[in-house]
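Before I ask anything, let me first share the structure, which is written out below as structure tokens.
Only a part of the assembly is drawn; its chains keep their places, and the rest are absent.
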């Protein structure tokens, strides 16, 4: 009975984590829980979970490289339901990180291991943007339709 | 979600890696180490028991495919068994079920190596 659709209300999770791989599973849990609450199918939820995980993992790798490890600044992940879809935003501070997971070019094949993350993200979500927020810095925003 | 554990079960003509937890960027080095050990010992018949696996990242899938290719060049293979519906669905959507052999249970995978 507790698994019924939620009635409404602002369904949003914000999560700030240290820039480390070990916190990826909280991010995945947050995606899974938000999806469960907003009646997303198990399969769509798993796809969004993977897309968000791939983005965070790539950002963590690049940001740690740049900062030389533990100096890297935290990530802010915001997940919310938005008219007919789920939006995930991952904010980070400092200069823009260029990485293949965002390029639609790299997303065309699964041949190249480095481009796999990119392929996953583009295969599993409808919209991928890398935008600048005046207050919170760079943001990778993806949207999955329900 | 638990931390990933990888347990290796060595049989006469093949090795089984029992996975438990998530294969993500955090546990990736552990997967790499396990696969490296198999390569170094020239063990090319490998079954991945995914019964306890609750997540797999693209990098991990890439590492498995790389291992499978190399194992095939050496007359072996890497096969997956007991994927959850959720993970099978992901693997299928990414088209990896055409690259990697997948079996429902350990026995059929073991038999496929014997054949």
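For clarity, chains are labelled A and B in written order, and residue numbers in each chain start from 1.
Heads up, the rule we're going with is that contacts are C-beta pairs under 8 Å (C-beta built on N, C-alpha and C of every residue); 3 or more make two chains touch, one makes a residue touch a chain.
This is a predicted model, so every value here is computed, not measured.
Written as a formula over the displayed labels, the complete complex corresponds to A x2, B x2.
The rule is simple: only the chains that are shown with their structure count from here on.
The distance from the centre of chain A to the centre of chain B, each centre being the mean of the chain's C-alpha atoms, comes to 26 Å.
Of all residues in chain B, those touching chain A in their complex are 1, 22, 24-26, 28, 55, 57-59, 61-63, 65-66, 85-87, 89-90, 93-96. Interface residues of chain A, counted against chain B in their complex, comprise 20-22, 24-25, 28-29, 42-43, 46-47, 49-50, 53-54, 57, 60-61, 110, 113, 116-117, 119-120, 123-124.
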